[in-house]
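The other protein chains are all here in position, but one chain of the complex has been omitted.
After this line comes subunit A, so read on.
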Amino acid sequence: MTSTAEPEVGRARLRKEDARLITGRTRWTDNMVLPGMLHMALLRSPMAHARITKIDTTAAREMPGVIAVVTGQDLAEEQGSLPCAWPITEDMKAPDAPAMAVEQVNFAGEAVAAVIARSKAEADDALESIDIDYDELPVVLDMAAAIADGADLVHENLGTNRCATWVYDSAEAGSGGAIDDAIAGAEVVVERTYRQQRLIPAFMEPRSMLVDPTGDQITMWSATQIPHILRWMTAAVTGVPESKIRVIAPDVGGGFGGKLQVTPEEIITFLMAKRLGKPVKYTESRSESLASAHHGRDQIQKLTLAADRDGTLRGLKVELLADMGAYLRLVSPGVPILGAFMFNAIYKMDAYKFVCTNVFTNKTPTDAYRGAGRPEATFGIERMMDELAAELSMDPMELRRKNWITHDEFPFTTVAGLTYDSGDYESATDKAMETFGYDALRAEQQERRDRNDAIQLGIGISTYTEMCGLAPSRVLGALRYAAGGWEHAAIRMLPTGKVELVTGTSPHGQGHETAWSQIVADQLGVPFEDVEVLHGDTQSSVRGMDSYGSRSLAVGGTAIVLAAQRVLAKARKVAAHMMECAEDDVDFTPGTFSVKGTDRGVALADVVVHAHVAHDLPDGVEATLDSDATFDPENFSFPHGTHLCAAEVDTETGRVRLRSYVCVDDVGKAVNPMIVEGQVHGGIAQGVAQALFEEAVHDESGTLTTGTLADYLVPSAADLPSFDTSRTETPATTNPLGVKGVGEAGTIASTPAVVNAIVDALRHRGVNDVEMPCTPMRVWSAIQAGGAR
C-alpha cells in the first residue's frame, strides 16, 4: 500500500457505483426473484372518506392463480397501528393508523384489500372481482374549514381535526423579546399569506418490497431509506421480535424523504409472507405511488414581518396551518417544526414567534420531502424580505446585507435559539453577485420597463441557510422525537489488505460509496479502490440511523473518521511491538508506520496481517485491527449560500422562462466536489419544480387529479436553464471533517429565488404575489388582478 500524493478528500471523482446504477444491472428490489415467490396486489379505495359496508372476496378467491385474499378485518388482529415517532406535544391527537383500512377509509388510495397470487398479472386481475360497498362520508379537504367550528371530522373519535399546536416564543424561551412589542414598536409591518402547495416526492424507483419468511429470521428487502428504523418499527408494529427480522435496503432508486417511512405496504407484505410461509413481493405502479406514498409540504403560512424604516428587522411572527393528511406517518407532525428554527434564517431580529397548527384532512398523509420544513421556512422569509424591500423602496440585497449575521459574529445564537457555528454570507453573496452580473441585469430590467416590453425581466434572490446533519440526540429528545440522531461506522481491516467500511447510513442515490471510500482512503492511507462500502443490511450494518435530513456525511462521515482513528490507535501498538520501539516513538504517515528519526518502518498492510494472525501480539492487544465508532454531534450544521435567478416573464401569455441561475453554496468542506455539484443541480431542479410546475391537486371528492406523470408535472431538462454553481468553503466547526451537508440545500434555496424573480418582474404592474406553481395562467391572472398599467 502506498499513500496517494494528492489527498482523496476534495477530489472530484466519478462515482464508483454509477456504472451499475445507470445500467440497472444491480440489485433493485423488484429485480429479485426467489423460489416459490408469490405476488401481491392491493385494492385501493377510490373514496376519500367512507365507511366500508361490505367486502365480498369470494369471487376473487376463485380466480386463477390466487392464493389468498385478505381484507383489513382479516389483518385487524396482527397489523397494529403504523408508527408516528414524533408526538410533538403532550396532547397531540393521533388517530389509529391501520396498514389496511378496517371499517373506514380516510383518503383515496388507502389499501382496503390484498390479493396474493402466483403472478403479478393474476393478482391484478383478481382485484376486480372483489366486491366492495362504501357508505360515503363528508370529505374534509380545506385546512381552514377543517378547524372551524362544526366542521365535518376526518376521525370522529378524535372530536376535532386539530392534531396539535406547537409554539416557539422567543420571549418565553429567553432567546429574544416579545413579538407583540416588536410589532407594536416597528415603523413598518408587512403581512402576507403564502401557500405551500402539496407536492409529491416522485422518486424514480417505485416502492418495492420482498419478504422471505424462510429460515429463522424473516428477511425484508425494501426500497427504503431507513432499513434500521424499518426493522425496529416492524417489530414494534407486528410484535415479531426485532431479533427475528432482517431488513435489507439493496440499491434504492431515489427517495427525497418519500422513502423515509414505515409504509402500510411493507407491513402488509410482511404479514402476508409470515402468514403464508412463502416469499411475497409487492411493487407499486406509478399511479399507486403518486396517490398513496406520502406527500410533502402543504402549508398555509401567515407571516408578519416588522422593521424600522431604515430596514432594521424588529421581529417576525409565523402562523402556520400544516396539512397532515388523514394519518400521522413516521415524522409527519414534526416536519413543520423543523422549519420553526429557520424562518428567522440568517437575519438578526429582536423577537420571533412561531405557531403551527397541524390539521387532519381526507388526503394522502404528508411527511418528509426534500428539505422537510426548511424549504417552507426559507420560502416564507425570503419572500418576505423582498416584500419588505419593496415596501421600503430598498434594494432587496441591501436589505439582506443590513440584517444578516456578519462573518465575524459567529458563533451566533439566533432569535430562534439555535447557535450557528460558522458562516460567511458576505463572501458567498459577493461571489454570486459578480458572476450573475446583478447591476447589468437591473439596468436591463429598467430598460424593459421603460419601453413597456411584453417580456419583463425579474431578479430573484435567496440568501438561505438551513440546519442539517440531523443529529444532536439531546436536541431531538428535547423536541420529543422518539429516536436518536447518532451514526455508526465499522472498519474491517481484511488480511489481504482490503478494507471494508460498514456504514449505518443508507444511500439511495447520493454516492456514499464513493465519498465514504475517499474518507477512508485518506484516513488510513489505503487506495480508494481498496475500500468496499457496505450498507443497508441490518445483518452486516448492525447499527445505524439511516439517511435523511442531509445527515449522512456530517454525522455518518464523522463516525468513519472516529472508527479509522481507533484502527490506527490499535495499529500503532502493534507496529511499536513489531518495530521493537516505544509507542510514543511511532510516527504514522498514511499507509506506513516508522520509528521517529530512523528509516525503520512497517507498512500498515503488514501490521494488519500481524494483528490478524495474532501469533505475536503485545499483551492486552486483541486480534485484528477492526474497530467501530458512533458519533453524535453537539450541534446541527448550517450550510448557507446565495442563489440568484433571472426570469423573463411574458406578460401577454404569463409564460416564465428562466434565463440564468447562479448559486454559490457553502456546504463546508467538499469531500467530492462533483457529487456536491450533482446534489446542487438536482436540488435546484426540484425547487424550481415547486415554483413553476408541480402540484398535487385533489378534486372536490378528494380524488387526486394529478395521478400520472402526464399531470403531475415533474420538469425535464428542457424546462430548466443551465445552472452556474460554485462554492465557498467555510468549514463547520462541529465535526472534524468540517463538512455540513448538501442533500437538500438546492431545493431549500431555489424556490423563493424563482418566485421572487417572477414577482420582481411584475412588481411595477401591481403584482406582489403569484401562487405556486406559477403556471402561465396563474402569472397572467396575477397580472390581470394587479391592474396592469
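In this section, a residue touches a chain if its C-beta (ideal position, glycine included) is under 8 Å from a C-beta of that chain, and two chains touch if they have at least 3 such contacts; residues count from 1.
In the analysis below, contacts and distances are computed from a predicted model.
The UniProt record for the undisplayed chain lists the protein name "CO/xanthine dehydrogenase FAD-binding subunit", from the options "CO/xanthine dehydrogenase FAD-binding subunit", "Electron transfer flavoprotein subunit beta", "Sarcosine oxidase subunit alpha family protein" or "Cell division protein FtsX". Only one of A:144, A:443, A:569 or A:777 touches the chain withheld from this view, namely A:777.
The chain not shown here is touched by just one of A:440, A:478 or A:718, and that residue is A:718. Listed here are the subunit A residues that touch the chain not shown: 652-655, 693, 697, 705, 709-711, 713, 715-716, 718-719, 775-777, 780-781.
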